[in-house]
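As structure tokens, the structure follows; a few thoughts come after it.
Removed: one protein chain of the complex. Kept in place: all other protein chains.
Entry: chain A
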Amino acid sequence: MKFDGPLPVTRWQRTIVNSPSVEQADLIPHLFRTEFSKITAVLCKHFGLHQIEVAEDIAGDTFAAALETWPHRGIPANPSAWLYTVAKNKTKNLLQRDQLFTNKIAPQLQPGPERPDPDIDWSEANIQDSQLRMLFAICDPVIPQEAQIALALRILCGFGIDEIANALLANKDTINKRLYRAREKLRREKKDLSFPENEDLEQRLATVLTTLYLLFSEGYYSESREAILREDLCLEAMRLTYLLLAFDSPHRPSVMALLALMCFHSSRFPARKQANGAMVLYEDQDRSLWNQELISRGVHYLREASGGHQLSKYHIEANIAYWHTRPEESPEKWENILQLYNRLLQIAYSPIAALNRTFALAKARGYDLAIREAEKLQLEQNHFYFVLLGELYRELEPLKAKEALQRALDLAGTDADRELISRKIDQLG
């Protein structure tokens, strides 16, 4: 699996590809989704961020034109170039037709009554630059984190509202409102897609990393039943992180580390799900299904990430993820994971890290000690806390294990979690 390699097609693309009138079924998977992001980004860089909705409309209209044409006349030899030409023509028509738009925008672009073709640069370099600028614009701290993620999914990943709602487990209205407010803010706050300067740039890059990290986590830990959608989300997060590598900055080692983390996690995709879509827990996974190519890519990025003096939470998490790609249950593995969690908790506490650290402690130092440590965590509101206790008591005191899992079941919020916990209770006998 590669970032730009063959990916699963989305449902509506599948309908095009499988439609009988299209002879060749080799339409590039995700073409529209990918091109949506490119066209929108390039147009926004050209016309300014306040025209973001116009840019999105042009991209949408362009695909509509393809949908009307391609099934009947065949897919053009260079589909992307075809889309860019159509997008350019639509932009030109819009400039000529819409008086209001023309008066507001065109004078800044082309003075005089004669308006030749808008000179839009579709080179690969400009597309990448535009997307990168867009990524930075979206991760503006004036926009709330959850809106940043929805906006990134919409504008940079080309997800539809349905898909975003499904992936984030929210309803469509909520997502629409979130996107609307975020776009309004972007429009009001800034006129072009320039990068922030100096220290602001460094700070923004940190926000960008957080957003990409959360984007990936949404996909990886999402309770959405649609496995393909979840993987797409992760792959998009990886693609954008990959894009960031082009950016020279002191944060580059953190970007590498984040990419390594994503590679290690994604390596388990084939092993994580059963045929019916249910999750397979780490310890129950068929390890021969782990994707070795992604693992070695991760190792490569992690090595590259170790260049600087920085030790970000991404470095630590990537290291933890690395140890999880080792199939054997050696004392060394759990000792390392424990020490990494010890370190991670000092710089970035989270309840899930605290729980995972306690599990590693059990593996490295014994279950008795881990149980005592678990009791200090004060996470009685968290159902995973009781899942952990269930695990720690399983061998030592099955009755207590059952009691803990029962409490976990009462606290669990989703069907997927309840199903997993019920399975564990059944296993206790």
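To be clear about the criterion, a residue touches a chain if its C-beta (ideal position, glycine included) is under 8 Å from a C-beta of that chain, and two chains touch if they have at least 3 such contacts; residues count from 1.
Operating definition for what follows: contacts and distances are computed from a predicted model.
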Undepicted complex member, UniProt protein name, chosen from "3-isopropylmalate dehydratase large subunit", "Carbon monoxide dehydrogenase medium chain", "ABC transporter ATP-binding protein" or "Transcription initiation protein": "Transcription initiation protein"
Sole residue of A:L94, A:A271 or A:L377 that reaches the chain not shown, by the stated touch rule: A:L377
Hidden partner chain, touching residue among A:S123, A:N198, A:Q346 or A:Q381: A:Q346
Residue ranges of chain A at the interface with the undisplayed chain: 338-339, 341-343, 345-346, 349, 353-354, 357-358, 361, 365, 373, 376-378
